[in-house]
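Here's the structure, in structure tokens; my notes come after.
One protein chain omitted, others in place.
So, chain A:
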């Protein structure tokens, strides 16, 4: 009798497993994750994986030292790891106002952003029209910028002001609503809004929650 029971239970076990494996084909694991509503905007294709928590002032100050130390260490080695070498070479000096260098910085902006990200804001060097822009980072999320156009300095205006815009990034990477935060000059504002409208960010991954994300950008218009 016991042998019959055993045989039957093995058959039952086999059937149960067949059913479970068949069910596996229909069970989809939700790998959705929620994107931050308030994001950091990033450039290029570099990896911004290390989204850190709030950065204290001390950390910000210490960071460049660490970078230097690391770069010194790296130089001793024969083979330089690609990524860290780039990091140490392209530290953005925020006080640097020379045009040529700022252009270069925009080209290599990926590393610059990684450096500046720590301070909570990011200053991309001044553009041809005598302005740059700053992005205010409120959240931990990161969106890469695929393409951007710096606003032209409109003619007939001679003001040095910061135009601060709050804008939403739609899930497909386009810019949604743009809200000016500081009312200043209408022409400068329009120029900034018009250029910002043409920016493209990386779209959200398909398995992420498709939400609009908010970022704040500052265009400091400066006369040359």
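Quick note on the criterion: a contact is a pair of C-beta atoms (placed from the backbone, for glycine too) under 8 Å apart; a residue touches a chain by one contact, two chains touch by 3 or more; residues count from 1.
As a convention for this text, contacts and distances are computed from a predicted model.
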| item | value |
| --- | --- |
| Protein name, per the UniProt record, of whichever chain is missing from view ("ABC transporter permease", "Translational regulator CsrA", "MotA/TolQ/ExbB proton channel" or "Metalloregulator ArsR/SmtB family transcription factor") | "MotA/TolQ/ExbB proton channel" |
| Missing-chain contacts mapped onto chain A | 2, 5-6, 8-10, 12-14, 16-17, 21, 23-29, 31, 47, 49, 81-82 |
